[in-house]
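All protein chains but one are shown in place.
Letters are used for the chains, namely A and B, taken in the order the chains are written, and counting of residues starts over at 1 for each.
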Amino acid sequence: MQLFGQILVNGILLGGLYGLMGLGMGLVWGVLKIVNLAHGALIMLGGYALYYLYTKAGIDPFLGLPLAMLAMFVLGYLLQTALLNLIVRAAQLNTLLLTFGLDVVFVYLAQLLFTADFRTINPPYAGKNVSISGVVVPYAQFGAFLVALVLAGLLFLVLEKTRTGRAIRATAQNLTAARLYGVNPKRIYAITFGAGAALAGAAGGLYGIVSQITPYIGVTLTAKSFVIAILGGLDKPLGVIGGGLILGIAEAMAALYLDPTYTDIISFGLLVVVLIARPAQLLGRA
Amino acid sequence: MNRYRWLALPIAAAALAVVPWVTSDTIVQYGINALLVATLAQAWNVIGGFSGYPSFGNSVFYGLGTYGTAIAMAQFHWSFGSGLVFGAVLGVACALLFGIPILRLRGPYFAIATLGLAAVMSAITATVEIAGKNIGLILPLFRGDKLFYELSLILLVAATGTVAWIARSRFGAGLVAIREDEDAAQVMGINTTMYKVAALTVAALFSALAGGIHAYWITFIDPASAFDPSLNVRMVIMTLFGGPGTVLGPVLGAFVLSAVSEVLASQATGVASLFYGFVIVIAVLVMPKGLLDLVQGFRETGWRYFVDNLRRYRI
Partner (left out) sequence: MTEPLFEVRHLTKRFRGLIAVSDVTFRVAPREIVGLIGPNGAGKTTIISLISGTLVPSAGEILFEGRHIERLPAYRRARLGIGRTFQVMKPFPGLSVLENVTVGALFGTGGGERRRERAEEKALEWLEFTGLARRMDQPAEALGGPDRKRLEFAKALAMNPKLLLLDEVMAGLNSVEVDQVVELIKKVREKGVTILVIEHVMKAIRRLSDRLLVLHHGQQIAEGRTDEVLSDPRVVEAYLGKRRQ
């Protein structure tokens, strides 16, 4: 029973981080209708950004996170303005391909600049943990979980309450109508993609604290972000966090009760089952 | 003029057939890879290019063909021919079984479902006993690159011939209608489910056969290489680069991109990837409808081709 509780907590903590990964992908997908195959690479770059902020500039990771997010926002904004905005009205396959190309470029550049060595962000409190009725809760994982929730909450508030957020939601629903109301689509698109990149960067930074980063972590994380975003309903932040929790707990349970090699089968099996079983709900968002 | 165009294809095929006897072994090996990947691209063309259902999971059919042939030859000790058939049957069965539920999904949801399917298959093969688990399987050895080359060429010609037939047939018209507007297609009398499953099955057949030939050629297979996910994107990119929904586009795209990739790989490791990535990015921006369309469009309207595309597709 103790073990179950521990695994559950592990799953929840991991799930929060997963949710954060899904947020950026879901936002860009839901609003811009772009399926970003480079999302995992953006996560990876965010991780490296935070890593170097910590090791070269000595900034505590949780404090450096906003800086890393800002850098990623700028990157995302530029990518959208210079590249994606040029083909965003073509068939969706084109943005799929473009982001795939970007992914390849980013991974190679990362390999070149950062080498393939495993890196971890290891602040002094990383190893510490607190024990609640026998369940071990590591500080780092818990901090990551909290940050994920806070960012999700912020995204939700921004989308619901601010002018820019409403402009984003309007553009998502009806581009033509939004234009008539004075929304500048180029800017909104760039801001949205930038936000998605910033969220990915945050997830990457946190991932670097609780796990290890290499230039190649992107691929699986992109795929998982798909699953999570779909489970959560794309651009609904609270739903996506929920999706992340589901995946996190499912993986933790699978690792415990089945073979660890089954975790991939679980993640993707879940994805396929969800897609097949609930097409009506999803088709409405196509 | 048209009659001469018909001759061009058999001549090209004949020219390709002669290659192994006039070049080095390395080129023959490169050729086999290029021919097989061109077949994969052509197979994808049927479900992705013509029908508009971009599958990122055709590697499943390729992998099933690979493993089917390998299991038949290594475990059951069947002949190559029977092994190929077995692999093809596995691929086709998978297409029929999963095709129906998955083809109900549209656009990116379909793409991701196929991705998921590919990942699941890969994971399953890594755990199943008869497939040799993670260690893989070893097939009987057969030396004879020239034979594998000709076999691969025949497969590519068959695949291209099938696509050429599809392009002019009632079946093909139905697929294209589904791609352009599936609701309208249904209302006009097309049984969209059946057509889509048929398209996927054709794609599965050729992909599986390519996998089977590849398995016997390299003699050793394991889940990672058989269900290699990078294959998926390569076949998609090559088709899109060359021109989806055309007869020769995938072949063109496959040959050009593999040549580029080979040349770069020999120059410096990793740089090939970088260049590949850039090529894709530029290609999507500059020729969103593929190389073939670019050549035609440029011939018709010159530089305005690019301006028109930009104006149509940007925000």
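Quick note on the criterion: a residue touches a chain if its C-beta (ideal position, glycine included) is under 8 Å from a C-beta of that chain, and two chains touch if they have at least 3 such contacts.
All values reported here derive from a predicted model rather than from experimental measurement.
Q: Shown chains touched by the missing chain?
A: B
Q: Any idea which of B:Asn33, B:Ser82, B:Thr162 or B:Gln186 touches the chain not displayed?
A: In the complete complex, the chain left out is touched by residue B:Gln186.
Q: Which of these, B:Ile154, B:Val176 or B:Ile218, touches the one chain of the complex that we don't see?
A: Touches the omitted chain: B:Val176.
Q: Identify the residues of chain B touching the omitted chain, counting contacts across the whole complex.
A: On the chain B side, contact with the omitted chain comes from 168-170, 173-174, 176-177, 179-181, 183-192.
Just so we're on the same page, only the chains that are shown with their structure count from here on.
Q: Counting only Cα atoms for the centres, state how far chain A is from chain B in Å.
A: Comparing mean C-alpha positions, chain B is 31 Å from chain A.
Q: What part of chain A is in contact with chain B in the complex they form?
A: Per the touch definition, chain A meets chain B at residues 29, 35, 83, 85-94, 96-98, 100-109, 111-112, 185-186, 189, 219, 223, 226-227, 230, 259, 261-262, 264-265, 267-269, 271-272, 275-276, 279, 282-283, 286.
Q: Can you list the chain B residues touching chain A in their complex?
A: On the chain B side, the touching residues are 54, 101-102, 104-109, 111-113, 115-117, 119-120, 122-124, 126-127, 229, 233, 236-237, 240, 270-271, 273-274, 276-281, 283-285, 288, 310, 312-315.
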